[in-house]
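Apart from one protein chain that is not included, each protein chain of the complex appears where it belongs.
So that you can tell them apart, the chains are marked A, B and C in the order they are listed, and the count of residues begins at 1 in each.
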Amino acid sequence: MGGFIARRLLQGLVLLVLVATVVFFLGRLTGNPVDLMLPEDATAEDRAHLIKALGLDGSLITQYRAFIGNALKGDLGTSLRMRQPAVDVFLSRLPNTLVLIPWALLLAMLVGIPLGVVAALNRGRILDRTAGTIAVLGIATPSFWLGIVLIFVFSVELGWLPSGRMGGPEHFVLPVITLGTFLTAGFMRLTRSSMLDVLESEYVKLARIKGLSESVVIWKHCLRNALIPVLTLWGVFVGNLITGAIVTETVFAWPGVGRLTYEAVIYRDFPLLQAVIILKAILILTINLVVDILYAYVDPRIRLS
Amino acid sequence: MSNENVLEVRDLVTHLFLRRGVVKAVDGVSFDLKRGEVLGLVGESGCGKSLTALSIMRLLPKGSARTLRGEVRLGGENILTRSPREMREIRGRRISMILQDPQTSLNPVFSVGEQLREAIFRRRRGSKAEVMQEAAGALRRVEIAAPDQRIGQFPHQMSGGMKQRVVGAIAISGQPEVLIADEPTTALDVTIQLQYLKLLKRLQAETGMAILFITHDFGVVARMCNRVAVMYAGRIVECGPVARIFEHPSHPYTQALIASVPRMSGTVGGRLTTIDGQPPSLLNLPAGCRFAARCGHVQAGCRDGYPPTVMVGAEHTADCWRLGRQ
Amino acid sequence: MQVFRRVGVVALALFSVLSLSAPSWAQEPKGTLIFAVESLAAQTLDPILETRPGNAVYQAPMYDSLVGFDLDKGGLGPGVAERWVMSEDGLSWTFHLRPGQTFHNGDPLTAHDVKFSLERQMSPKSLAAAAGSMRRSIKSIDVVDDLTVRVNTNEPQLGLPAALSRAVAPEGSIMPKKYLETVGEEEFRKKPIGSGPWKFVRSVPGDRIEFEAVSSAHWRGRPRFKSLHILQIPEESTRVAMVRTGEAAIASISPETVLGAGRGGIEVMTVPGTMQAVFQFYGTFRPSVQNDPISKPRVRQALSLAIDRQQVIEHVMAGKAQMPRPFATFAFTESLSVDRWKRWSEEAYRYDPALAKKILAEEGYPNGFELKFANVALPGTQFMISIGTAIADMWTKIGVKVTIKHYEWGVFPPMQRGEQPNLTGWASMFRTAGRPDAPWRYNTAFSPDSTERMLGDTDNCPETCKKFVDLYKAVINERDPGKRTALNDSMVELIAEQWIAVPIIEGMGYYAINSKKVGEFAAIPGRHELGDVFERIPHPDQKPWKK
Partner (left out) sequence: MRSMPWLSILVIATMLCMAILAPLLAPYSPIDQTLRDKLLPPFWLEGGSSKYILGTDAFGRDILSRLIYGARVSLIVAGLALTVGGGVGLLIGIVAGYLGGIVETMLMRLVDAAFTFPAILFALLLAVTMGQGLGTLVIAISLLLWASFARIIRGEVLALKQREFVALAKVRGCSELRIMLTHILPNVLNTFMVLVTLNIGVVIIAEAALSFLGAGIPPPTPTWGLMVSEGRGRIAEAWWVSLIPGLAITSLVLSVNLFGDWLRDRLDPRLRQQ
């Protein structure tokens, strides 16, 4: 177990360096923050000054060496635009995204998993078809569009819910739905398919032979097994949520990390961009690690080694 | 062994409905199971043995298979007409089953103890401790060493043989009157097979339950059963006491089957014949005797209709035109 | 003499400000004014860290600028300094500060703060765009007395007041010397104070900035609302939705949504002259493109004639734009015969595809020619894409085969540098902000040592290029307003006839307004951002919108 975690952490570190390097150079390829910070009629002199002020002078390699050096010391630099430590900026926004995700996941699980089970139990029947269709609809609707339609219907027309922004519980409804829809669909489909496999398995037969009640058979014996593949996708899903929240956060003016990342790209705020990507990667790696450990717990056959 | 039937199957018809068509897997099966006896149900794989068993348990694969006709009388009452919830009450406590493959028949994510507990718990509610005590006891009965440790273990930590014992323990933990054993040893190594058979016999002797023992191996039949029913292409073609069937197999198919196993008497070099040809496709069965195509003694009329069931001796019946005309 | 006339003008403007803000002293501020904007830029409240838009949107409420606005006409007006005079030798400007100004912590605002602020803006750590040029032009700054500052320059700098006016740049913002020196930079950035009509309350990164009205009167006018919240709402449809639902009182919008917003039963306010959309040609002087059609001024003129500007205004800009004046000139452009050029433009920028075709034929392109067209949008000006798409379509209609390529703003400036290989021989969209001083903008576009240098570069400066250089020198050193206007006119003329940077439309700023939340108000002409307007926005009951 300990060895397993240690090895994973090591791999994670290598992976981080890889990611960091990619971001660093890819970012630099995309142009220059100075041009975006200066008014369109700035003189060459103004540019030179700003470049110096931002410490963007010096060759790429020197910059890269400095970046990696500091990064290993845990210093990911200062946001060019906000003149604050990039890590602080990220951490100040992270909670906003993190409060959104659990609800989206909860929605996905509360709706998606039971729906998947029901669909599987009624395989091929109308209920299954409808559930499946709804799921695909969930997958097939661009989330930004869904978000805007939701706003239009529920805030503008009906005036039931706020159009966006963080705030009290009512502010969470639309973003969570927008963020959770795809997830719900995913969970539903996955649960359904793995449920189908489990239902045909011998041990479910045995459970029935024991004369266990149908609900015990399904919700205890089947579901626990059916959830194993669902769980594997968890890591990926949550990862997607953290990064994929960009669209939702844009639509609902949610000051989270997704939006932050987007701005970091658009304004070429390299230190921020690097910090955001690296920290996200760390986050996702951790989540995956946790998921794997959970996995081993749910499925005794898995040995962490 | 009394003469009273604990299980009577009458004209049982179960069909599989597939995209390819209707498979007449169980097509009018009838037999009796007497209290405390072991009845072997023998036949090539795919002749409908397992499906017969599942029909009796009413655990047919959802959607694809359905029992169309017939009766399954357990202690006189037809359980096919029982409601699902009544059926659940019956399962495990009056009739139970051991599945073929121990590897897959235990739930991987629950401890052995837990899976036993569920079974026992249905019979007698009790404190967790008590029930666990009994679970350990159940394991001991199926000759599992150090049951108290085993109880905490998960299936993947056990050998195939041991798993099958656990399955056995689970199956009989409800003290059923009837146990269906569907090729319980085919998945086990030969050495372990023998142990397991012994175990079953012992348990049967102790509990006095009747066993419907499904197998394709006459050797096992000879070792386990009092009577044997030979199944071919969805029908039972011959049925009778083991000894009698071995001496005078009346149905050509039975004869061929027996010819194809090394003699029990163990005379070395007993010749091994194999049955040439394939069993008919259950999708479209031939009119008349289903064995006709492979039968050595096939004659005019064999293909006209399904042969009658003929009494060929005490408790010994066979479905064959030849016998009928004698 | 002229100096006094100038002062007179300023005084008048000052009067108008006072009269405007007078009634608001009447009642106590109440309620919250919520303004939704696309981006809070860097969201820093330290003036030396912020570029123009950020400064103008959310620093303006809490900071005053040394030189302010002419609120009615746009352009320069009194600010922290109520008047400013140039010394006879032209080597220094003296700013006379408005008496009785205080910072939010009660400290008086004095000449020392002005000196401190300007020097802080010029310091190396400053990100202010003009810091470099300020360092070059400003020799020293003397505090004459508490209400008088003298800025000494290396050479005559007619543009200095403009450069220190919020109408142009953020560099004029006045920061509290004493406070900053006592609490230090870090703390100042956390708890900034200024002298504006709004006090800083808090800033939530990526979400919003909150201000509160000052408790006393203010020369910019005392706010009618108790607090001011500026929200960052990136998605336009969401902004509009929030105005509809009343979650926001005012939202910045783009022409695309003006129509919808209007139909949605909410007020749409427009700010004239905030920018000019232009199409321009890089490196036409380079040998490599000598034989390209677009190196011929008349061909470029034909391209202009092919543009149906009314159509663009009406349909792309939803009617919320107007016919442009010559490149980078507006109604409020200083020392320019604006009326003459208005008339000139109406003629020159007319729609005449027939003539366009004719010219092309005469120039030897009866079947048109291939034209590469770089379409650029700055963040928040997506309509530039639409305009580009529209005129490309119009050019195709006179037989020019346009291949249009879109660039995200960030990748465009690098293309302007060096030999401009990727732009030479191309037509490209550009945009120029509304600001009162034409020469400054012309310099950055046409001087051989400038970034865009459309007429020629230092080692290859053809006829027109030379002409421009001389004119520009003359303009910036001419102190007689009359002569200066004449020179400005001829500079504008020179460029206009080159058809090298051709205005398409004069754009406006747009705001969707919930008329139940705020009363009618006017923005500053040429000033897109509302940072200097919030304090004058009334409650609906104070000044309802007339239907």
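Keep in mind that, in the parts below, a contact is a pair of C-beta atoms (placed from the backbone, for glycine too) under 8 Å apart; a residue touches a chain by one contact, two chains touch by 3 or more.
Source: prediction; values computed, not measured.
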Over the full complex, note down every shown chain the hidden chain is touching.
A, C
Among A:V14, A:I61, A:I126 or A:L158, which residue is in touch with the absent chain?
A:V14
Among A:F4, A:W103, A:F152 or A:Y295, residue touching the chain not depicted:
A:F152
Touch with the missing chain holds, among A:V99, A:V173 or A:L196, for A:L196
Please pick, from A:I139, A:V173 or A:V298, the residue that touches the omitted chain in the full complex.
A:I139
Please identify, in ascending order, the residues of chain C that touch the omitted chain?
236-237, 240, 256-257, 259-260, 263-264, 311, 314-316, 385-386, 389-390, 393, 404-408, 410-411
Applying the definition given at the start, please give the residues of chain A touching the unseen chain.
11, 14-15, 18-19, 22, 26-27, 29-31, 124, 132-133, 136-137, 139-145, 148-149, 152, 156, 193-194, 196-197, 229, 235-236, 239, 243-244, 246-247, 250, 261-262, 265-266, 277, 280-281, 284-285, 288
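Everything that follows uses one rule, which is that only the chains that are shown with their structure count from here on.
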Note, CA centroid farthest from chain A's centroid sits on chain B
Would you identify the chain whose C-alpha centroid lies closest to the centroid of all protein C-alpha atoms displayed?
A
CA centre of chain A versus CA centre of chain C: separation in Å?
40
Just how far, in Å, is the C-alpha centre of chain C from the one of chain B?
91
Complex contact set, residues of chain C against chain A:
39, 41-44, 46, 49, 51-52, 124-127, 129-133, 136, 169, 189, 204-207, 231-235, 237-238, 241-242, 244-245, 247, 378-379, 408-414, 430-433, 440-441, 443-445, 449-451
Residue positions on chain A within touch of chain B in the complex are 123-124, 199-214, 216, 221, 224-225, 228, 298-301
In the complex of these two chains, what residues of chain B are touching chain A?
57, 59, 61-63, 84-85, 88-93, 96-97, 99-101, 104-110, 118-119, 122, 154, 156, 167, 170-171, 174
